[in-house]
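Of the protein chains in this complex, one is absent; all others appear in place.
For chain A:
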Amino acid sequence: MATGSGAQDSTASAGRKAAVARARSAYETARAEHHEKLAGEADTEALREAHLRIAEIHRSTAACHQTAARLQESYAARLTTWSRDRDRPRPLFMAGVAEACGTSSAALTLVGSTLDQLALAASDEPSRAAQELEFLLGEGPARDATREVRLVAASGLTLRDRWPGYGPAVGELGIAEVAAIPLTLSGACVGALAVFDPAPDFVDSATFSEVAEAITRSMILSTDGAPGLCDDFDMRALVHQAAGMVSVQLDCSVSDALEMIKAHAFAEGVSAQSVADRIVRGLLCLD
């Protein structure tokens, strides 16, 4: 799918999104300044504080749009560089997100109302493998972050304590620390941003929540277009096709079929995608 025009479209689209984010940031900054001015003119302390509080909300929204603009601009720049030298792999939007989090491994998970993983985007192989483990085992930081709607972090031994299946398995990938933050806006949670082996002190920094909010606000829940936040999203189409097939072959529900595919993949130590591929091609029959 990485055709030449596709890359140009992506570059142009990232540029547009950056411009929209910059404009929104400017608007929010202007609103903040307006209320700061009113705060300065206020006759009473209560009024002054009310304006300052409102200004603060606008400032924080402006900062999110600013972060979003930077993420889109850096993505556009990477795409442009790449289009001159196609020998390298096409840059991923998520790689920029990971970089902003001081790591090379970051993953986004989108969930539906049942909090099942519906789509994922990962910056590199380790983060993809870690998300796959969460998908196969049904436990892990992104799942907890969306269910509890709060930041979840664990490292070392607490990884195993918290997630008896996921903890040791993610450790085998060479990952020592995981953290996930829910993607929420106005109480609506649409997924989680997970980082693996982030920079020291990053998890508790304002940057983590700012990046998460920027992604949610300006990219996922943005009014200017479809949820096409980036080209990296994987819907696991093949896995769901295979679940449909297995449900007929074994006369069970698709959700049971999906669980069987996951269990088979985990037992074999491969991805659900790889099991699904064999099922769809008629090379594997689950029983």
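One rule holds for everything that comes next: a contact is a pair of C-beta atoms (placed from the backbone, for glycine too) under 8 Å apart; a residue touches a chain by one contact, two chains touch by 3 or more; residues count from 1.
What we mean here is this: contacts and distances are computed from a predicted model.
Asker: Please identify the absent chain by the protein name in its UniProt record; candidates are "Aspartyl/glutamyl-tRNA(Asn/Gln) amidotransferase subunit C", "Mutual gliding-motility protein MglA", "GAF and ANTAR domain-containing protein" or "Cytochrome b".
Answerer: Cross-referencing UniProt, the chain left out corresponds to "GAF and ANTAR domain-containing protein".
Asker: One chain isn't shown here. Among A:Ala188, A:Ala206 or A:Leu283, which residue touches it?
Answerer: Final answer for the missing-chain contact: A:Ala188.
Asker: Taking the entire complex into account, which one of A:Leu110, A:Leu133, A:Val203 or A:Val275 touches the absent chain?
Answerer: Here the residue in touch with the unshown chain is A:Leu110.
Asker: Among A:Thr80, A:Gln241 or A:Gln273, which residue is in contact with the omitted chain in the full complex?
Answerer: The single option touching the absent chain is A:Gln241.
Asker: Looking at the whole complex, which of A:Leu47, A:Ala176 or A:Ala267 touches the chain that is not displayed?
Answerer: With A:Leu47, A:Ala176 or A:Ala267 as choices, the missing chain is touched by A:Leu47.
Asker: Residue-wise, where is chain A in contact with the chain that is not depicted?
Answerer: Interface residues of chain A facing the absent chain: 42-47, 49-50, 53-54, 110-113, 118-119, 185-190, 217, 220-223, 226-227, 235, 237-238, 240-249, 254, 280.
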